[in-house]
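Structure below; questions to follow.
Note that one protein chain of the assembly has been removed; the remaining protein chains are unaltered in position.
Entry: chain A
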Amino acid sequence: MTALAHLGGAPTPTAPPGDRDATRGSYRLLPYLLLLPGAAWLFLFFTVPLLQLAAASLYDPAGSLSTGYALTWAFGNYPDALQAYWPQFGRSFLYAGVALVLALLMGYPLAYAIAQKAGRWKNLLLVCVVAPMFTSFLVRTLAWKTILSDNGWLVGLLRDVHLLGPDGRLLATPVAVVLGLTYNFLPFLVLPLYASLERLDARLLEAASDLYASPTQAFRRVTLPLSMPGLVAGTLLFFIPASGDYINAELLGTPNEYMIGNVIDSAFLVRLDYPQGAALSFLLMAAILAVVFVYLRRAGTEEVL
């Protein structure tokens, strides 16, 4: 995660001193050679499958597994898929967005406290943030089923204080899905934020108060701008997987809470409608890219791009 923290100020690599013309050629090539294994890996296992997926999204929708699919450049698959499943699209971004706000409200103070106020407890607290990730995503989500269970203590408590009606429930509602998303992706937000805030020089805050800034002003003018790279990286790392997630909706929600991930899952595995599944996957990618792009422009962090 520290790598993310350095996104902001990566030092410009300079040629080593004593660089002579004779060796310059090999130095020129070196960075590209170093890139080669990673690039080859990305090409084989990311670019090629992505191209196949792109091709699949343009297959003739009348094809089938037993007759095969012909590539007919059927661009109509895209509007068809969108028309059939726009509610799930909207829901995905809505739930991920609400979860992001909740996660920010909890995650920012948490990251700040760990980075600036925890003293010798810092490492222990960091382990506490990361520790849940040692168990599987699925197990953690199933644990939430127990926590939110109709006969569990939480629902009982909420009923007693009349926040929920006598027959009210949490499980199988949008609330449960959003809570699950918030919990499952919170560490992805907290860790980059922590990395930024940890480098914040406390003397800057002292200087701000010497210059008669109130704590609020100091936060707005010093802390917040300096934590921006971490904040941007963290929100992206949170929002992108959260909007494509389907486990939380599947386990904690009902059909009325299904997100776009559930639809893609069923298109590929249950309905065997590969063109539609591929088209939906690309639409999801495009939508996320668009959201990210607008967000980065507005957040104005040239460094992250």
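Keep in mind that, in the parts below, a contact is a pair of C-beta atoms (placed from the backbone, for glycine too) under 8 Å apart; a residue touches a chain by one contact, two chains touch by 3 or more; residues count from 1.
The rule is simple: contacts and distances are computed from a predicted model.
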Consult the UniProt record of the chain that does not appear here and report its protein name from "Sporulation protein YhbH", "Secreted protein", "Sulfur compound chelating protein SoxZ" or "Spermidine/putrescine ABC transporter substrate-binding protein".
"Spermidine/putrescine ABC transporter substrate-binding protein"
Residue among A:V139, A:V161 or A:V270 that touches the chain left out of view:
A:V270
Given A:L30, A:M133 or A:V294, the one touching the chain that is not displayed
A:L30
Going by the contact rule already stated, which one of A:Y59, A:F93, A:Y112 or A:F188 would touch the omitted chain in the full complex?
A:Y59
For the chain that's not shown, point to the residue among A:S227, A:N262 or A:S281 touching it.
A:N262
Residue numbers in chain A that touch the chain omitted from display:
10, 12-15, 27-28, 30-31, 47-48, 50-52, 54-55, 58-60, 63-71, 145, 149-151, 167, 169, 171-172, 251, 253-256, 258, 262-263, 265-266, 268-273, 302, 305
